[in-house]
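Have a look at the structure that comes next, please.
One protein chain omitted, others in place.
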Amino acid sequence: MDILIKILGAVATIIIAFVVGMLYGGLNRKVTARVQNRVGPPFWQNYLDAFKLVSKKTSIHHGVMQHLGPAFLMVSSIGTLLFIPILKGNNWFPNLSFHGDLIFLLYLMVFGSLGLALGAGQTGNPNSAIGVTRGLSQMVGFEIPWVMALVAIMIQYHTTSIADIMHVQEVHGWLMFQKPFAFIAAILAMFGMFRYSPFDIVGAPAELASGPVSEFGGKYLGLMMSSGSIFAFVKLTLYTDLFLGGASNFIELLVKTFLLYMIPVSYGLVSPRYRTEQAVRYFWGWPSFFGLLAILYSVIF
Amino acid sequence: MEREKVTTLYLGPQHPGITGNMMVRLKLKGDTIVGARTEVGYLHRGFEKLQEKRNWLQSFTILCRFCVPEPDPVEEAYALAVELLEGREVPERAKYIRVLVLELARMASYLLWFGGQSGSAGLYTMGQWSVGDRNYILDLFEDITGGRVYHMFIWPGGVRRDLPKGFKDKAMKVMDYFEKRLEEYDTLMFENSIFQKRAQGVGIIDKEKAVEWGVVGPVLRGCGIKSDIRIDDPYEIYGELYEKGVFEVPAFEGGDVWSRALVRRFEIRQSINIIRYVLDNIPDGEFYNKIPNPHKWKIAKGDAYSRVEATRGEVGFFVASDGSQYPRRTHFRGAAYVHAITLLENVLIGANVADVSFIMNSLGTCPPEIER
Amino acid sequence: MVNDKNSQKIVDIIQNFARKHSLFVLAYGTGCGAIEIPPTMTSRYDAERFGIRGAATPRQADVLLITGYLTTKTLKRVIRVYEQMQDPKYVIGFGSCTINGGMYWDSYNTIKVLDKYLPVDIYINGCMPRPEAVIEGFIKLQKKIAEGRADGAKQYKENFEWYRANQKKVLGPTTPHIQEYNW
Partner (left out) sequence: MEEIKNKIYQRLTEAFPEITEHKLDFPYNRLDVKIPKNKVPAILFYLKDEMGFKHLVHITCVDWIEEEKFELIFIVWSPKEKVKVFVRTELDRNNPVMDNIDMIWRQANTYERELREMFGIQFEGLVAPKEFILEDWDDIPPMRRDFDTEAYAKKRFFERPGREDAKDVRQTIAERTGESLPDFAKKYSR
């Protein structure tokens, strides 16, 4: 009985993540359109797109990895989702959130990209291959400030558990204010994580068609889109948990994640994209500096 | 060893980053381009052959399809060539209307170019703004000529119609709007540090070699050479306007994408000046010198070449007549004919593969005028 | 129960509804019509309200918009692009020159009748069609999809030999010879 409730909870989590992630994608398109003086698509457009993509026939075969790549991406998104506490001190969907820790999570988040890289590599499209190399080098870029920010928190509070960090914030206040340097580094790394402008060179249509996904259509693209939405929700929830004190109810979670989400979206609207080496240089500049400051701050105090 | 591997990347013809329908075959070492070859011919319709079967006036339906973003300079070039060939005079009012239409076309083309240039760098908001605003100019075109994209307006001997009533107020309002809007474009695009980082030092053209290599128009002015057909080989009333100081020809040192972008941005400002002046000072009178019945209109044997400054640079028409009512031979010279083939192939070498469409846009590549 | 005819009908209706409201247009400007596509996508006309958006590669696209005349050299590429697209897919012929050659009726390098070579679902006439006409054409296509009548791709598969023979007549020996693209 217990296990049944747990499974139900996990399924519910996945569905919520999908719905919310897709909704955010739709709102992103709407906001973008309004900034660009347009009406824009309705906010449910992304659901229709995903449904249509999944209902398309697919008759491309490049090899086994090509079929597994999107699945890897999905597995990674869902896996990460299940290891993250969605709500604070909540018994509805605890999932696996009290078993995993930050270091494990870091590995899990990279796993999907690597799977996609293998899949895209097998399609043999040079655009995909170049896109994958760019994606991986950009990942190397933003992982450094991101890991530094996390390490600073871990050192400060002597824990790697997300639940413990959330608990700490109840006592000391939000880490956003407690550890401002770590927060800045993490937010700057988030720009790269979301792959909106200026860090969207991975799938830049103007030079690479659409990068790694250029050979994937129909169901695979639908799967990637859904897993991308879930992953966006995962990242936003993780940031909320780590820096914004988590959320005690669903409305609070939506408000906090949406506000966080608007940061990369609104910055992306007004910036052109960096080239790969410029992006990496950017991440290894100020964001890493703030990360280092955060670590020093943690070590000294 | 792995780094030495040369990859071949086919950019186009179906590719979102390519301007129009053409292909660039790139040889890559890592992310750096070591060889480039342009392949064109996807838009060849044999216009010059078709013109041999159309009389002097029937060609005008064909002319505007030579370069789609900016059809008017081509019409102007052909009309000028026919006028040079025949020695036909144009009334003063027609000259003013022609200049008005040409400058509006220049603005419309630059606004579209804003979209291409910023879109290839990933700044889509700019393209949405400027292409959306371009509709106001197309509205003015509809008022003057009746057509949104293709106008068929500038004919040998004048223009097809007079300006409509109340046009001046409407046009002035649009110019006011654009003056305000240009400042917003500046904030979004030119003052953006990432755009500056992307554009500066990319796609450099050597100033010493530029003229020899056939670089013309804004690209040449981006190399710091003040050269413009409107003042070098003046046509219509441009020489007069330049002497009166109505417009300036901006030129910026550097020879990179950034200086070319600046040239284009400042030329929009100059176009607004010219349009304001023309609207204020347009003389009354005829707008059209009557031509003979087009089916019996014969032009004596001879040839002529006209030059017009379009947004991509110098465009020109070579027209040869054999004394009949059909041209013996017409040959169009587009700026992109040189820019997109020999120049692009050389500028791309050593560039990053991420900059290909960025550089192509800044050179003003326009495939339909290459292959016609 | 699941494979029963009525439930298939319901599935079709739902699928067609989604397809209708989400048309990914392949970014391939084959001719001069490409100049009216940016205005159609931007502020005044804003085709994205109808769920129309660009797709970068043929694998992801639903609609092939033939913007104007096709030269023989482009036709070969267009056929390959069309066959790389995944079902269901639609073709829109844009401009008079796709219908009967338009002003290029005597040109030696452009094809005159597009539907002999590719199955066309909707034609938009005019030279150049205004953005309003383009949107009107897309709405007609949406109507056709909702009614399940946009079956150009099916037609192409059933009459593949006929289409291929027509293509061979123009392209000669270099016509692409396979239908399924798996590279």
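Note that the chains are named A, B and C in the order they appear, and that numbering of residues resets to 1 at the start of each chain.
Criterion: contacts are C-beta pairs under 8 Å (C-beta built on N, C-alpha and C of every residue); 3 or more make two chains touch, one makes a residue touch a chain.
Please read these numbers as outputs of a predicted model, since none were measured by experiment.
Here the chain not displayed is in touch, across the complete complex, with B, C. Only one residue from B:9, B:40 or B:223 touches the chain missing from this view: B:40. Only one residue in the set B:27, B:49 or B:181 touches the chain that does not appear here, and it is B:49. Counting the whole complex, the residues of subunit B in touch with the unshown chain are 40-41, 44, 46, 48-50, 52-53, 84, 87, 211-214, 216, 227, 232-233, 303, 305, 307, 314, 316, 318, 320, 322, 328-329, 331, 333, 337-338, 341-343, 371.
Contact between subunit C and the unshown chain involves residues 72-73, 76, 99-101, 105-113, 116, 166, 169-172, 174.
Keep this in mind: only the chains that are shown with their structure count from here on.
The chain with its CA mean position farthest from that of subunit A is B. Centre-to-centre, using mean CA coordinates, subunit A is 44 Å away from subunit B.
A straight line joining the Cα centres of subunit B and subunit C is 30 Å long.
Counting only residues that touch two or more partner chains, subunit C has 27, 42-43, 54, 56, 58.
Counting only residues that touch two or more partner chains, subunit A has 36-38, 127, 205, 209. Of all residues in subunit C, only 26-32, 34-36, 38-39, 42-44, 54, 56, 58, 69, 71, 73-74, 77, 81, 103-104, 106-110, 127-128, 130 touch subunit B in the complex they form. Residues of subunit B that touch subunit A in their complex: 7-9, 11, 15-17, 31, 118-125, 128-129, 132, 188, 192, 194-195, 197-198, 352-358. The residues of subunit A lying in touch with subunit B in their complex are 32, 35-38, 126-127, 129-130, 197-198, 200-201, 204-207, 209, 269-276, 278.
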